[in-house]
Every structure is written in structure tokens, then in C-alpha cells.
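Before I ask anything, let me first share the structure, which is written out below as C-alpha cells.
Here the complex is missing a single protein chain, while all its other protein chains stay put.
On to chain A.
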Amino acid sequence: MTGSTHLLETSAETAHLFYFSNVRNAKALREQLLAGDARLAYALVDGRAVLDPFQLLVAAGRAAEAARDDRLKTRNVHSEVVYNLAPDTNIGGAFRNFGVVDDSQALAVVKIGGQRDEAESDLIDLIDGTPESTERIGSDVDLERIRKCYKLTPAEMAHRTQLINTVVTAMALKGVTQAAITTTSDA
């Protein structure tokens, strides 16, 4: 198995990525997460909702910043990664659409901080599935699901070279709201 390690430049934290296929214990994993099992200090993301590793890293980068500044919107930095994948502030929806669910068969895993080797052997213990190279991240994507989750227009879907950028833009603008300087009435 080959995880990969990435620098999250804006917080100087580190993120490790892993990927599993043929996962058979998704339901148990989800229940463990719900119960707040401390051993599951990972973001478990449904492979169907992942287009590209960059999507995971952007979510991780933002989560690490929020943890550093003590302004997490969810329980911990790893649940925050899942939350950050969603384009809106609905926490339950984010977990349903992006997190591990009972019928998840492919899982992308994000670990912030710690040693990759340790996380890797721990995950092989926890997840009943086939460890894959992180090169495979994105290969199980369900584009219809991406379209729905990010509310993409037909033109945005058609523009494949920009699709990952469009997705990340939707994520980046989540919660970035403030009274806009707007003129609307026509005289």
C-alpha cells in the first residue's frame, strides 16, 4: 500500500492520504465514528464523492487552519475535513454526501498530523478492504453525485478540464458571505 504525504502550506501541518477499495465494513466504521471512537481519528470519505486528491487536500488545509485558530464547526479536525468537502454549511448533509455510509465500497482516508506508517498499519487493521495506491483516488467518482452535491450547471459539467477547479471553488466559498456591495433597482 502506498499512502501519500502532503504539506498543508497555510498551516504548516501535514496530511496523509490513503485509499481502500472493496470495503466490507463500512457500516461498522460509520457506527464507530458516530459513537465517537477515539481510535478513528481519520476522515473517511466515500470514494464516489471524490474527483481528485486536490479536493481532499483543500478540505484538509482548511480544517487544519480552523483547528489551529480554534474555530472548528464540527467535533474534531477530521470530521471538519468531511464537512469542508460540502459547498454549504449543512453538517448532516455533508456527512451523508461525503462521509462513509453503510454502502460505501471505496474509501479515501485523510489523516492530519502524525506518522504515515503508524496511520497506515492502523488503517489496515480498522478497514476490511483492499489498500490501494493513492493514484487511484478519483477513479471511483460518481459524476452524477458530484453534479448534485455541488449543484453544477450543464456547462460546468461539460468543461472537464476545469471540473476539479469548479468543485474546489464551490468548497472555498462555503461560508464566505458578507453583505455584498450591490445595486439592483433599475431606475
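The rule is simple: contacts are C-beta pairs under 8 Å (C-beta built on N, C-alpha and C of every residue); 3 or more make two chains touch, one makes a residue touch a chain; residues count from 1.
The working rule: contacts and distances are computed from a predicted model.
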- Item | Name per UniProt, for the chain absent here [options: "General transcription and DNA repair factor IIH subunit TFB4", "non-specific serine/threonine protein kinase", "Methyltransferase type 11 domain-containing protein" or "Queuine tRNA-ribosyltransferase catalytic subunit 1"] | "non-specific serine/threonine protein kinase"
- When the complex is taken as a whole, what residues of chain A touch the one chain not shown? 6, 8-12, 53-54, 57-58, 61-62, 65, 69, 153, 155-156, 159-162, 165-166, 168-170, 172-173, 176-184, 186-187
